[in-house]
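Missing here: one protein chain of the complex. Every other protein chain is in place.
And now, subunit A:
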């Protein structure tokens, strides 16, 4: 029997060559000397969740102080997740409890979170899919949340290897039927309990009242009305049952082209200007139909161009902005920078980090999204214009731009409930095709779409976080990117001037955090959102540091102030002074990792992380580098 947690020798096992950890020398894989009693770790199943297959004696590798350690355990696959049931005794002690998630544990990977699966055969890493002829010695799983798991199957029974590997591949990569998605069995099994706190409740926008409430909140009800023409999805399946349109628009208009060509209200600004969106009319060859479309649109524009409506500026997102392909291509490159297999890879890429980052174009895309939102805000706020976003289905870039504008302009969207309601309004009800964009059904590669919800952060003036959404499509049309960017940069000078003036004007004034917030968009200000992207990389963890350190000081102070406040109120209510002091709410601030609350504290010691490759030739500076600091010849000293 293999010793617990032992890799490479000890416990009477033949010392196997650690081929998998090819970068790590055998002596670096240290054995876990502590003999631990066999502990049965039970699989935690959600209601409705079923175990599909399992394999025992699997080793999971953990990076620790720049060497790797194996934990022995069982690898299982259910209809919801892949889980590793190890007995890593170290995870049981300390305060790690606070890093845990109620549904998904440290060693759980939901099936939909799997991005790529690799097998290692004779030290070669290959992508796994479909039917396998040969089974790998190691399994590497790259997750969409950027975790990387390494499982060693060397000690696992051949039958179990076959079962678990093909099981995992099948359940994560094969096309799925919608009705087979786990949430349906979960929902059936779980009692329908909706415990909503009325104070912090998310507006779902699935009733007429919700839309009326939003219209009232933004004072848009003067010029816009909620309609129920699509009740039962009679007009269009793409649109929500209830939505908002300009008051004079008739129901007949709405149903004419199944909701296409209709200005749909997103949000009203304090000055009465509104952000609208419209899905383009279907492209037609036939002149007659085109004529009909044109006169229909003319009619629509006549309505919204007339008082009480402000001048409308149309923003065509399909032709004037990023393409979904651009976003997808960039994200694919970008995420690879964080899917790091080991320490060597981390430090090898470190020297070229900035150029790697730049070549992904991801931060540039983020900048352009932010800029676009600011341009639109400039129209709404400074020029008192309505803005109409136009896109083929009004369900991708429209969602992105419109929610960004609202996060910047509407402080309500920066509260938790407000932000959730915004996602519900713009993305869920806005008809964003999550199923396709995330490829939840694992349709063929060609159709693969992904969508990402991310909060990129410009550590800037408007630091209270802005929500940020992006999605991306499939085909990697690499050559497109360059062209498109250059096209955009040369957009009209006047627009640029207005933008500059508005943007710089805002930044030159003191900030009201409860009003309009504009992010910084200059090169040095757009940074990688470390809290999301670096969170699983042990090398990137700053023990006891990072912004978490100041945030926890802030929270402590807040608790202290609150407890003082309570004491004061208590004294007011009951004049007789309480002699017994209430226990302080202050807890000892544990030293947190910079990646809190995401990463597990994998590095237990306080040893520093040291770059393992550093020096690089300086190229054109070689001559300088060879020079002496001082020009004195020491020969005769």
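Assume a contact is a pair of C-beta atoms (placed from the backbone, for glycine too) under 8 Å apart; a residue touches a chain by one contact, two chains touch by 3 or more; residues count from 1.
Keep this in mind: contacts and distances are computed from a predicted model.
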Review point. Between "Response regulatory domain-containing protein", "ER membrane protein complex subunit 1", "Proteasome subunit beta" or "Myotubularin", which matches the UniProt record of the unshown chain?
Key: "Myotubularin"
Point to revise | Residue, one of A:123, A:237, A:316 or A:358, that touches the chain absent here | key: A:358
Check your understanding: Residues on subunit A that touch the omitted chain in the whole complex?
Key -> 346-347, 350-355, 357-358, 363, 459-464, 489, 504, 507-508, 510-511, 513, 520, 522-525, 527-528, 530, 534, 539-547, 549-551, 553-554, 557-558, 560-562, 564-565, 567-569, 571-572, 575-577, 594, 606-611, 614-616, 618, 621, 624-631, 633-637
